[in-house]
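Missing here: one protein chain of the complex. Every other protein chain is in place.
Take a look at chain A:
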Amino acid sequence: MTVPAQTTIGPRPPRRRLPLSVVLGLALAAIIILAALFSAYLAPFDPTRMAVGPRLAAPSAKYPFGTDEFGRDLFSRVLIGGRLSLGIGVSAVAFGLVIGGLAGLMAAFSGRAVEAVMLRLIDILYSFPDTLIALALVAFLGPGIENATLAIAISLVPFYARLTYGLAAAERAKPYIEAARLAGIGTNRLVRVHVMPNIGQSLIVMGTLGFSSAILSAAGLSFLGLGVQPPSPEWGAILASGRNYITKAPWILIFPGAAICLTVLSFNLIGDSLRDFVDPRRKGLR
């Protein structure tokens, strides 16, 4: 058996193990994603069919989460609602990440004037809470699942633009970029071939953080009646329509709420801990 040669003198750098919170977050996220993917098979009832059981029935073997004010099965509704919420989250993050990423890269690699103007604009938008940007946009676009998704996606753009800009600007200062430039590589190719692979990993990690805020925005919009419309079982919409019955039937409050909390929590756990791995500025703060 050969002993691996130690290349550096002194103690070996500690192995980078995934923190417990990431493992926990990943496990939770995996369960939630699987449940959402297979919700159509797992749901015992049609989530929008009324009177599959008695009204406001307490959780039981037949109705694990109880029933709502129309006698709909809450378990099926929360399951299918997960598919809706995750779908909105994924689409919004994908759109926000692409547009915001392009804007950030453009700000970092298009010369001083463009940089100054774009940064100013991004900073202005970033100073407004994303939920509020989504709310304002949906007010004009009109309610509905597509418009809500679009509004949430746009509300994430400043976040991703700022993030990408920060990463790209840090990358820009590195010697290899200068070397590539001296080798005569154009900006487009430089960004695509050299910068993107270096910052892509960080962007994906940050994607998880945007995802949890997208889920929160979607629930908030639907709760106010501006997002997914009833009878579609989005989690915020379930809470909104059932809120007058929560005294008699607290399960209408508990299960959809817990679904939102656990989903957001799992992605926050993943994103928060991984952020320390990818964001060099934060390392000393741990």
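Here is the rule we use: a contact is a pair of C-beta atoms (placed from the backbone, for glycine too) under 8 Å apart; a residue touches a chain by one contact, two chains touch by 3 or more; residues count from 1.
Going forward, contacts and distances are computed from a predicted model.
Enquirer: There's a gap in the complex where one chain should be. From "Acetyl-CoA acetyltransferase", "Thiolase family protein", "Fumarate reductase iron-sulfur subunit" or "Glutathione ABC transporter permease GsiC", what does UniProt name that chain?
Expert: The missing chain's protein name, per its UniProt entry, is "Glutathione ABC transporter permease GsiC".
Enquirer: Based on the whole complex, identify which of A:A58, A:V98, A:A116 or A:L132 touches the chain you can't see.
Expert: Candidates A:A58, A:V98, A:A116 or A:L132; residue touching the omitted chain: A:L132.
Enquirer: With the missing chain put back, one of A:L56, A:M206 or A:A219 would touch it. Which one?
Expert: A:A219
Enquirer: Of the residues in chain A, which ones touch the absent chain?
Expert: 21, 121, 124, 127-129, 131-132, 135-142, 212, 216, 219-220, 223-226, 236, 239, 243, 246-247, 250, 253, 257, 260-261, 264-265, 268-269, 272, 284-285
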